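For this view, one protein chain was removed and the others were kept in their places.
== chain A ==
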Amino acid sequence: MTTTDREVRIAHGVLDLAHRRTGFDPLELLHDLTAEAVALLPVRSAGITVLEPDGTGVVYVTASDELCLALEEDQIELNEGPCLDSARSRRPLPVLSLSEPPASIRWPRFAPRARRAGITAVAAVNLHLPQLSLGALNLLMAGPPFPGTHDLRLAQTLADAAGAALAFRQQLADKDQVLDQLQTALDSRLVIEQAKGVLSARLGVDMDEAFQRLRAHARSRQQKLTDLAARITRGDVPTDLLEPAR
C-alpha cells in the first residue's frame, strides 16, 4: 500500500489536534479544528459552538471565517440550527440541504438566513468535551459537491482527536488541584508539628499534651488549627494558652 500526500496531511492533522504541549490554549485548539476541517474536507466553512452542560448557556464560539462565525452566532440568537441540535443531542447530523425539508422546517429562521449568505447545505459532528459541556463541529457547504460518508467520518475523527487533547488537559488540571491540596496539607502538618514543639517548650509538657492543648484552644475559639499553629510558630502564643490547664 502506498501513501498519498493527502493521507500524510490527514495523519499530521490528527496528530496536531490530539497531541499538544502542556498548558496549551483550548480555544486555540478548537479554532485549529475548524481550520483543519476546512483544509481536509469539501466544505466552505466550519464552526464550533460549546454550550453549558444544561444545553443553554454559551461557553464558546469559533469559526474558520467571519461568515461562519456570524452564522454560529445567528444560531444562538435564534436558538435554532444544526450546531445547536448536534450539540444538545450529542449526535452527528448528516448533510442536509437548506432549501428543502427537513432543514427548512426544522430551522425556519436559520435556513433562509444561511441561504442568503450563500450556504446550500449543512452537517455537524459531535464534539466530546470534558466536564459534561456540549459542543459540535458545524460544517457549512456552498456546493455541491457535498461531503460523503467517509468525509463525515474524517470530520468526526478530527473532532475526537481534539476532544482527546481536551480530556487529557482536564485530567491534568484535576490532578494539579489534588496536588495543590496535598501540598497545602503537608505545609499545615509541618507548621502544626512546629507549634507543638513551641508549646511543649513553653509549657514544659510533652508533644501529645502540647497537641491536645493546641487542638482544644483552636476548637474552643473556632479557629483553624493551622492558623493558630502558624501564629504560634511566629512567636505569638496566645496568653490564655500559656495558663495552667484547667
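Everything that follows uses one rule, which is that contacts are C-beta pairs under 8 Å (C-beta built on N, C-alpha and C of every residue); 3 or more make two chains touch, one makes a residue touch a chain; residues count from 1.
Basically, contacts and distances are computed from a predicted model.
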item: Name per UniProt, for the chain absent here [options: "Threonine synthase", "Malonate decarboxylase acyl carrier protein", "ANTAR domain protein" or "ABC transporter permease"]; value: "ANTAR domain protein"
item: Of A:R153, A:K175 or A:R221, the one touching the omitted chain in the full complex; value: A:K175
item: Candidates A:V8, A:V59, A:A201 or A:A216 - the one touching the absent chain; value: A:A201
item: Missing-partner contacts on chain A, residue numbers; value: 22-23, 172, 175-176, 178-179, 181-190, 192-202, 207, 225-226, 233-235
